[in-house]
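All protein chains but one are shown in place.
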Amino acid sequence: MEAAVRPAWIGLALAVLVAAVAVQPSPAQETVRPIAPQDRLSGSAFMSAEARALQADDASNPAMLWVKDGEDIWARKTGVAERSCADCHGEAGASMKGVAARYPAFDPASQKPVTLDQRINICRTINQKAEPFAPESQPALAIASYVGLQSRGMPITPPDDKRLKPFLEAGRSLFGLRQGQLNLSCANCHDALWGGKLGGSPIPQAHPTGYPIYRLEWQGIGSLQRRLRNCMTGVRAEPFAPNSIEFTEIELYLAERAKGMTVETPAIRP
Amino acid sequence: MGRALINVPATAKAGDIIEIKALVAHVMETGYRHEVDGKPIPRDIINHFTCAYNGVVVFEADFYPAIAANPFLSFTTIATETGVLTFIWTDDKAEKQVETARITIT
Amino acid sequence: MSSASKALAPALLLTVCAISQVYAEALRPFEIEGDAIPRSLTGAPGDAARGAAIVGNRQLGLCVLCHGGPFAEPRMQGNLAPDLTGVGDRLSAGQLRLRMVDGSKINQDTIMPSYYRTDGLERVAPRFRDRTILSAEEIEDVVAYLAGLRN
Partner (left out) sequence: MPSPATRRDVLILGAGAAGSILLTRPSAATPEQMREAILELTNGAPIRPGKVHIDVPPLVENGNSVPITVSVDSPMTADAHVTLIALFNEKNPQPNVGTFRMGPRSGKARVATRIRLATSQQLTAIARLNDGSFWSDKVDVIVTIAACTEDS
């Protein structure tokens, strides 16, 4: 991007022969202005009418295949405890209503925020005495889709929990941190340039309204962390580890940023 | 094979044209892709689909690798009598997935 | 569910070889004068035809992800950065060179990656660490091509 030359800088540069090794700008923690609440748009607003139609019709939305698997997992007894999700939580339609809209949430045991996926695994480990689901595994995505569906149409409601505050702020910083060989932050694209075209594709605002999503690119369903990993590898950064605290912090900030927006799970995205 | 989702109206009047939607979980591996080490990934697609209405085939499809993963079909049939619609997907390994849906004629 | 979704764990450990080459060579010294690097990084002029190919390659030059211009497939060009049509009328070779080498020298808030810089970057993926986006030769090729884009 070209920009106006700064006169003061020119004078300095003229005087100095700069060797490449001396070129040393500090990594920028940018102050890109966040999107005003009334200007926020779901990723579905940026996709084609066909993709929106696919999301709107449960009979043709392929993500519903995972939701149905999740429904089975909910009812199936498992683990040493021989207990199903339903044995404790009853009807998901009642007990899980609004739950996905409130994650990540603070976990008192670990004194850290946990994502919904992590919460499900904590439940499996402690209450069902079963092995946790592997990140991005079919059952992990299936149960997350099923639980997520129970919040469809509800507003994203991050918990008002003081203990989350430092993690939320860390997530905000990460969102603004320029990363990777291409030296771009999340905010560079998704706060400052949303609606613009990157290689012909519109840049959405990056609101986590529909996860897990069925991405046409993936030809399958995937988690928010998988999508974040895509972005990080896209700017040639080293992605955070699955279930790392950094990813949870970013998820926390994204939830706060999307507060009040409507849950669409399971969404379709290109 | 995978899970299937069938959408058929539970009831219809005789003579109604009803829309049927059928979605099945399948990777639809094309046979044109390779692992990083160059090893080809063998083709694994659903190659055939039939829909029978009380035993009579009313719709049939041949799929090629250009059909998207998790194949979707929407087609129509005339509601004639109360009974069962049977859906059969057959893949390259000759495995069959069979699903049924009841329809009541009012 | 099909095998499509069973084995994603290995998919998370992907490596990429979309880039034709990566460069770990030592950076060549260069001189900034004003808002330009007047002299070729290699000491030789670049090849405009090769430069055109680099600009048009979404994985190598990356240019068309953000810039439009007189390139193939207009529908797949970005619009996040100035259109490069006729850029040779507006900027000299030296100005183009500095904007490619390290545009942050001109505007520290620019979103344009620095194509010939390896320091001051965060969390660079291991296979790109200490490597520039393009080699000195490739930058000269692109400069030669862009400088020739006249209205």
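Details
Every chain is named by a letter (A, B and C) in the order it is written, and numbering of its residues begins at 1.
The rule is simple: a residue touches a chain if its C-beta (ideal position, glycine included) is under 8 Å from a C-beta of that chain, and two chains touch if they have at least 3 such contacts.
Note that the coordinates shown come from a computational prediction; the quantities given were computed from them, not determined experimentally.
Of the chains displayed, those contacted by the omitted chain across the entire assembly are A, B, C. Here one chain is not drawn; of A:Met47, A:Ala142 or A:Ala258, the residue touching it is A:Met47.
Even with one chain removed from view, chain B keeps its contact list with that chain: residues 17-18, 27-30, 32-36, 38, 41, 53, 56, 58-69, 71-78, 80.
In the full complex, chain A makes contact with the omitted chain through residues 47-51, 53-54, 198-201, 215-220, 222, 229-231, 233-234, 270. Within the complete assembly, residues 3-8, 10-18, 20, 58-59, 65, 75-76, 78 of chain C touch the chain that is not shown.
What we mean here is this: only the chains that are shown with their structure count from here on.
Put simply, the C-alpha centre of chain A and that of chain C have 29 angstrom between them.
Chain B and chain C have Cα centroids lying 47 Å from one another.
Work out the mean CA point of chain A and of chain B, and you get 33 Å between them. Contact of a single residue of chain C with at least two other chains is seen at positions 1, 4-5.
For chain B, residues that reach two or more other chains under the stated contact definition are 2-3, 25, 27, 69-70. On the chain C side of its complex with chain A, the touching residues are 1, 4-6, 8-9, 11-12, 14, 16, 27-35, 58, 62, 64-66, 73, 75-82, 91, 99, 102-114, 116-117, 119-126, 128, 131, 133. Interface residues of chain B, counted against chain A in their complex, comprise 2-3, 5, 7, 21, 23-25, 27-28, 68-70, 72, 74. The part of chain A that touches chain B in the complex is made up of residues 59-60, 62, 64-65, 68-69, 219-220.
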